[in-house]
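The complex is shown incomplete by one protein chain, all other protein chains being positioned as in the whole.
Entry: subunit A
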Amino acid sequence: MAPPLLSVEGLQVQFHTRDGIVRAVDGVDYSVGRGETLGIVGESGSGKTVSSLALLRLVPPPARIAAGRVMFEGEDLLAKPERELGAIRGRRIAMVFQNPATSLNPIYSIGSQLGEILRWHEKLDRAAAEARILSLLDLVGITDPATRLRQYPHELSGGMKQRIGIARALLCNPALLLADEPTTALDVTIQAQILDLLADLRQRLGMAMVLVTHDMGVVARMADRITVMYAGRVCETASAATLFSAPRHPYTRALLESMPRIDHRYTGPRQLLPTIAGRPPGLLNPPAGCRFAARCPEAMAECRTTLPVETVVAPGHSVSCIRHGSQGIAA
């Protein structure tokens, strides 16, 4: 089997604060094959955004990448000199950001900010860069691209800005697209359009994609495989079909149960949607054992003292839960 395009091993990102070290990402592993879409799902604060920024060493201070390897096309991105990493950022791995309103520079025209990137990486002259940008704007479904080139971000709608953000990411034909909640800031109809666009582009261009989101609906629609994160660690990774039909980790199951389903009647006097009681642990001094133990309906005494290790339970399906076949290390 060929090595995956991207493999993240033991990634740790820590925030050094006055009160101590916050372990925002604490030993995360996942991999993405060529042309594959991996969905990373988790709630706010689960470390999904920080871990994707860490791939390109873009975590903002005071965050620090404390350990791990990010193997991409046979090289460890975390060990590369800054200058060489610059040739990968935006060229081999590109990002689409959550908020299109703030991820474009307000004082440069669309043409000039996209052109700058293209000229930097590809050494194209002005005319060639403009031709490439026009064809990309057309590809991402922007009407009248020639006019948009001269416009500024504030003159465009949110959906249009996100399309431009996507076009920016595609400028140099990257092998991997990191999309961090690309639809969260958009309204529902635009969300659907952007997701369709991403799915279509991925197929046409043969890109791999890491799609970070808190929205199960989005990953169900887009991802080949899904990684579920909780409190800075991976709970479960499986193919999309398996994860939805046979989830094993109690957190994954609870998450799925708390999604409203159109084909399900909720029982009980008020027909309430099930929720997960409690809140995620603080990551300043995370609990010794399983991070989910305090909220887990299946937790036993051992869960609070043993750190589960991600273990393959079936082909392509791995889980971090000692109740469901994982190894553990006594903490």
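Definition applied: contacts are C-beta pairs under 8 Å (C-beta built on N, C-alpha and C of every residue); 3 or more make two chains touch, one makes a residue touch a chain; residues count from 1.
Methods note: contacts and distances are computed from a predicted model.
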(message) Given that one chain of this complex has been left out, which of "DNA-directed RNA polymerase sigma-70 factor", "ABC transporter permease", "Cytochrome c" or "NADPH-dependent FMN reductase" is its protein name according to UniProt?
(response) "ABC transporter permease"
(message) Can you say which of A:Pro62, A:Gly217, A:Gly278 or A:Gly316 touches the chain missing from this structure?
(response) A:Pro62
(message) Which candidate, A:Leu5, A:Met95, A:Ile142 or A:Ala299, sits in contact with the chain we can't see?
(response) A:Met95
(request) In the full complex, which bits of subunit A touch the chain not displayed? Write them out. (result) 53, 56, 58, 60-62, 82-83, 86-91, 94-95, 97-99, 102-109, 116-117, 120-121, 152, 154, 165, 168, 171
